[in-house]
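Removed: one protein chain of the complex. Kept in place: all other protein chains.
Should a chain be cited, it is by its letter among A, B and C, assigned in written order, with residues numbered from 1 in that chain.
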Amino acid sequence: MSHDLPGLLDTEAIRKDFPILGRTVHDGKKLVYLDNAASSQKPRQVLDALSEYYERHHANVHRGVHVLAEEATALYEGARDKIAAFVNAPSRDEVIFTKNASESLNLVAHMLGWADEPYRVDSSTEIVITEMEHHSNIVPWQLLAQRTGAKLKWFGLTDDGRLDLSNIDEIITERTKVVSFVLVSNVLGTHNPVEAIVRRAQQVGALVVLDASQAAPHMALDVQALGADFVAFTGHKMLGPTGIGVLWGRQELLEDLPPFLGGGEMIETVTMEHSTYAPAPHKFEAGTPPVAQAVGLGAAVDYLGGIGMDRVAAHERAITGYALGRLAEVPGLRIIGPATAEDRGATISFTLGDIHPHDVGQVLDEQGIAVRVGHHCARPVCLRYGIPATTRASFYLYSTPAEVDALVEGLEYVRGFFG
Amino acid sequence: MSHDLPGLLDTEAIRKDFPILGRTVHDGKKLVYLDNAASSQKPRQVLDALSEYYERHHANVHRGVHVLAEEATALYEGARDKIAAFVNAPSRDEVIFTKNASESLNLVAHMLGWADEPYRVDSSTEIVITEMEHHSNIVPWQLLAQRTGAKLKWFGLTDDGRLDLSNIDEIITERTKVVSFVLVSNVLGTHNPVEAIVRRAQQVGALVVLDASQAAPHMALDVQALGADFVAFTGHKMLGPTGIGVLWGRQELLEDLPPFLGGGEMIETVTMEHSTYAPAPHKFEAGTPPVAQAVGLGAAVDYLGGIGMDRVAAHERAITGYALGRLAEVPGLRIIGPATAEDRGATISFTLGDIHPHDVGQVLDEQGIAVRVGHHCARPVCLRYGIPATTRASFYLYSTPAEVDALVEGLEYVRGFFG
Amino acid sequence: MYQEVILDHYKHPHGRGLRPGDAEVHHVNPTCGDEITLRVRYDGATVADVSYEGQGCSISQASASVLNELLVGKELTEAMAVQATFLELMQSKGQIEPDDAMEEVLEDAVAFAGVSKYPARVKCALLSWMAWKDATAQALEREKL
Partner (left out) sequence: MYQEVILDHYKHPHGRGLRPGDAEVHHVNPTCGDEITLRVRYDGATVADVSYEGQGCSISQASASVLNELLVGKELTEAMAVQATFLELMQSKGQIEPDDAMEEVLEDAVAFAGVSKYPARVKCALLSWMAWKDATAQALEREKL
């Protein structure tokens, strides 16, 4: 198999940075890790940043007048600067650290539920999402709708895995307070058109929330160019540690909207009767923050920035194109989502005849190939396409064409096994 | 200075496990870390568990059928088993991982705000806290009170830093739905009497929430013996990583109470119209959990368990007694909180004449001594005692009598400097 | 994990399809979306029929087929004992090596021993057995009324 794909990164060098990629499983089988949409692996540089932090600088942040507290604070707030630069935020104070993307999205939903006008979601208003959302961008809005009486509406999907925007003017109306949707789907791989939705939302004065969990790891993100009001993503999918997520929000909104979690760090002054709150981002960061995890995420975006997000995207485009081509050769394989590399990410879901994805995944695993199977926390997508589940292979900057070949061979073996 | 204190641990051996304790600051001054109530340092064993996790086993947990996902899930759920054993929980399913103690406490407040009867907090009901709470156990209840119309009441403090329970029957009444209080104060060091409060709460059918953030690191915790309904604590203060907290809750309550954050992992089944939720603990763990942090916290409780929490407590009792004695020698020093080692933790707050704590802390820092200064996220305590702030020295299992001596010498120097 | 016996039951399931019964349940495995609708019919204390329909992986399908083969015709108490033994085996995390006595009780179902090593798949194997237990409880409940 010749792999002369334009745009590929030097994966041989990159893979050396990721200790786990050298692992073997099932008695010596080389690990082929194709579960990056669930979580990425971590380079040595991120692990070193974590160790260095704990071995040399750890203390609780803010308020401290001793050396360690000052160092820890500088590292934590320095990580905020790095993330702000990574997504081109106009201000560092617009970057809120959360525990994961799910918390980021819940945070927005809660703020809007308790907000004053003009942001308040109540029983006279509507919330818009889409049928391709991750549960983390469905359930918070269902809860908000139940608790406020607001109506939840959504965009449907076309047969080829794209948002159906044909009825956009009926879905997003004068009653719409917020439109929340995924930038890149974690099941279909679809890269959604932001501009059309933002334009319509702005017409009716609705806020726009972007779930960029599957975008931030894979492409240059520019929150100013996107035009959304909030952008959420999660550290562990972009080479960072578990236990950290990000919510970017427009400064004016963060000033106007009420806090969510209450506690240390988010206050200005507290009496038993009444408290006032610190300015954003601290207003939204109650309690001791994920300090080490922010430092680790800072190292992760340094690593990604060092390579260049455009080169990461080009690499994944090449791998995705190659994978789509090779998967098309496998008899009985049906891609769930866009069949071409255009406007899609490096996540490919498929079914294989009537072999259940669990069985596909298990037999692939026996060959050392790690894919994810199930509904990928986006069950409505499966319902929409009338399937119980999919098998999903997802790539990242360290993925190689040889791994695509291994997947295809593995699938042939699966077919034989259950044939 | 002879230090023949009964109960001391072999700190020489223990300190070797903590890389940061070998650090020097300010051009070669030995670090004397007395800011443990803010956050503890981490032993090598915890850092190794983190590295090992990321280098060998990381994947997203649950739902995966590949080796890494199974290993990561086993490690994550194994950490839950360890925590459950550490606090003697009747069931592992009662242990919820959060991002910190603040989230744990907010989680309870939100559950009660959206609960059905008999738990529901609304405008006809009352919430009880105390004047010695950390902001993280004040603000969530203030927010809940504001949003539901419930009335917030609290126990006051006696002059010697203890809860004033003389009016317990007026404070906790038939209208009380929940009583939330700190087991060991992070400012005063006071160890509060649980039994009397639990008894009265049970009389009136109120739930009891314990903020054990300053207890779990320092003594054997037995949630069954405590008799509370919820117990919250935080990983970073007990040798664990940042980014993880715990909420223990009674199984029946966790079954009955509504979810808080919505998203992946916390659902049973999702359609666009409606979702059902997984059983606890997953119902309360939306999104990718702090997997590595749970593993690290598991290693931390292994470390603590290896030494034995009773021995940790004895060590700290010895250090505290010694420190209280030596601090009494410093002219102008006033202890804020119980002046004897009885029913108190290893956290000592004080003022030094009219030298502002900021200045005390800064000049101590120049000598390598790290203490915390300010209101320690418990401003009402300062208001109660009519002081702007305190200086706080807090000890842990690696603290030595020699460090107490260094503190006392440092304070003498401070007095001279501003004298 | 994929013993011949399992693959056989998967490819040629026993008693599949829904037939009249005394109680019906619908169980879902939320972690993977496997679903089963299962009906039980009792003839006095005898398991007269277990009929089912559903979608799922080979493990969950084969397990339902084995269940049908094993339990239909048995006395309820005996069937309960089989269910309990199967549950014990599946929750053993690969620690139980089925002995002759167990094989006698479980027959084809011992082939699932290997599955117990895979926590993510144990639920697949148990789906129909849990559904059966639930449906049986409902049928008994109704009897009483």
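Everything that follows uses one rule, which is that a residue touches a chain if its C-beta (ideal position, glycine included) is under 8 Å from a C-beta of that chain, and two chains touch if they have at least 3 such contacts.
Bear in mind that the values here come from a model prediction, so they are computed numbers and not experimental data.
Touch, as defined at the top, links the missing chain to these shown chains in the whole complex: A, B. Residue-wise, the contact with the chain that is not shown comes from A:E268, picked out of A:D222, A:E268, A:D310 or A:E412. Here the missing chain is touched by one residue of A:G64, A:P217 or A:G321, and it is A:G64.
The set of chain B residues touching the chain not shown comprises 356-359, 362-363, 373-375, 379, 382, 388-389, 417-418.
Considering the complete assembly, chain A touches the hidden chain via residues 62-65, 69-70, 73-74, 267-269, 278.
Going forward, only the chains that are shown with their structure count from here on.
Among the remaining chains, B is positioned farthest from chain C, on the basis of C-alpha centroids.
Mean C-alpha position of chain B lies 46 Å from that of chain C. Chain geometry summary: the mean Cα position of chain A and that of chain B are 31 Å apart. Separating the CA-averaged centres of chain A and chain C is a span of 39 Å.
Counting partner chains per residue, chain C shows two or more touched chains at residues 31-32, 118, 121. Residue positions 63-65, 69, 267, 269 of chain B each touch two or more of the other chains.
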